[in-house]
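Removed: one protein chain of the complex. Kept in place: all other protein chains.
Then we have subunit A:
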Amino acid sequence: MRVTFTVNGERREADDVWEGESLLYVLRERLGLPGSKNACEQGECGSCTVYLDGVPVCSCLVAAGQAQDREVRTVEGLAEGEDRLDPVQEAFVEAGAVQCGFCTPGLLVAAHDLIARTGQPSDAEIREALAGNLCRCTGYEKIMEAVRLAAARRAETRGGSPEVGP
């Protein structure tokens, strides 16, 4: 079958898709977007997390056909522009939250969503929001640090914006 949807702002089409293929498979193997990861392919690890119509989902659990005419945003689409990183990406690199990095794409999407929703989440909120993303390298300490850092920076930028003024 043919599947058409928007990925990272661009209309994309995949042909000869077998009905059993997941959104993750189509992204990785047919659209040249291997950033979303295939650690468990059963919705347990969160490494394949993408935005589907603005909501984070495990793309391994979404049948490719379900993405028809919808909007997908992957880790490749988090940064605005070639040379820039999203603050959450920047914070992950800086804080040492990336070791092997296989969990990173999914964690980035989940953390990006959390910060967008809550602004400056508490530690308990961070832990709850990221509980569906397994990491085997870091023991999560540096991931906590990175999310706090990204949230604080975002708040700072917002804090400097005109609507907060007198």
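Assume a contact is a pair of C-beta atoms (placed from the backbone, for glycine too) under 8 Å apart; a residue touches a chain by one contact, two chains touch by 3 or more; residues count from 1.
Just so it is clear, contacts and distances are computed from a predicted model.
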Listed names "Xanthine dehydrogenase, molybdenum binding subunit apoprotein", "Rod shape-determining protein MreD", "Putative hydroxymethylpyrimidine transport system permease protein" or "Methylamine utilisation protein MauE domain-containing protein", with the criterion being the UniProt name of the chain not displayed: "Xanthine dehydrogenase, molybdenum binding subunit apoprotein"
Selected from A:53, A:128 or A:156 as touching the chain missing from the view: A:128
Residues in subunit A touching the chain absent from view: 12-15, 18, 20, 28-42, 44-45, 47, 74-76, 78-79, 85, 89-90, 92-94, 96, 98-105, 108, 124, 126-128, 130-144
